[in-house]
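This part shows subunit A:
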Amino acid sequence: MSENNVRKVAINTTINGQEMDILVDPYVSLLETLREVVGMTGTKEGCNDGNCGACTINIDGRIVDSCLVLGVEAEGKNIETVEGMATPEGLHPLQQAFLEEAALQCGICTPGFLVSAKALLDNEPKPSEERIRHWLAGNLCRCTGYDKIVKAVKKASD
Partner candidate 1 sequence: MVSKAKKSDYKVIGTRPIRHDGYDKVTGRAQYGADIKLPGMIYGAVLRSPHAHAKIKNIDISKAENMNGVFAVMTAKDLPRLTDKQRGNSEESGSEKHLSENVMAFDKVLYKGHVVAAVSANDVNTAREAIKEIIVDYEVLKPVINVDQAMDKDAPILHEDFIGDHLGKKVKNTNIATYNRYKIGDADDAFKKCDLVVEKEVELQTVHQGYIEPHSGTAIWDEDDRVKVWTSTQGSFSNRDSVSKVLNLDVSRVKVTPMEIGGGFGGKIPVYLEPIAAVLSKKSRRPVQLVMSRTDVFDASGPAPGGKVIVKIGVDKNGKMLAGYADIRLEAGGYPEAFIEAAAKCVFSCYDIPSMDIEAYDVLVNKPSSAPYRAPGSPQVAFATETVVDEICKKLDMDLIDFRLLNVAEKGTRTALGPKYRKIGLKEVLEAAKKSDHWNSKLEKKSVNGKVRGRGIASGYWFNIGEKSAVNLSLNMDGTVILTEGSTDIGGSRASIAMQAAEVLGINAESVRPSVVDTDSIGHTDVTGGSRTTYATGYAAYKAAHMLIDEITSKAAKIWDISEGDIIYKDGILSSRTDSELNMTLREFADRNPFGPVVSSASVDLEEAAGGFGTHIVDLEIDPETGKTDVIRYTVLQDVGKAIHPSYVEGQLQGGATQGIGWALNEEYFMSDDGKMLNSSYLDYRMPIALDLPMIETVLVEVPSEDHPFGVRGVGETPICPPVPAISNAVNDAIGTRILSTPIKASKILNTLKSM
Partner candidate 2 sequence: MIKVFLPYKTRKLFDLPVEIDAEGNNLRNLIEFLDIKYPGLKQELVDDEKLKPTISAVIDGRTTRLGLIQKLDKVSEIHFLPSIAGG
């Protein structure tokens, strides 16, 4: 029983294709749930108020800032994080492009950008530079100036 005498809630959710049952405090974000309860730290906390996109994940085909979603809302949903992008066959073309184009410096924003960009390419195979910049406007990067990130997304779309 947690401090406020509120019971944890049992939820069933699917993360990166794997179905699981987890116990979640009802007042905790999905970001915190992923990192602390499920133990997947690939999704990062940058601001915890929906302004940097470092915590971007994909829920049922839609990208969201997981800090703005409650853990309990994961019930019955399909969640995709950066950890699910590579397969036994290899890296996702976006991940490969990020490496080849040097689209990361410190790398903390990279998981968020990859999940965001994947959602774009899943729906629009050949976006223009402007479209890419617009789509990624919700992901902050302080290191790169976005130049190589945009180039990497373009490369992956080819």
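The rule is short, and it goes like this: contacts are C-beta pairs under 8 Å (C-beta built on N, C-alpha and C of every residue); 3 or more make two chains touch, one makes a residue touch a chain; residues count from 1.
As a selection rule, all candidates are chains of the complex that A comes from, given by their letters.
Computed from a predicted model, the values in this text were never measured in an experiment.
In summary, of the candidates 1 or 2 that share the complex with subunit A, the touching one is 1. Residues 2-3, 25, 27-28, 35, 39-49, 51-52, 54, 81-83, 85-86, 91, 95, 98-102, 104-111, 114, 129, 132-134, 136-151 of subunit A are the ones touching candidate 1 in the complex.
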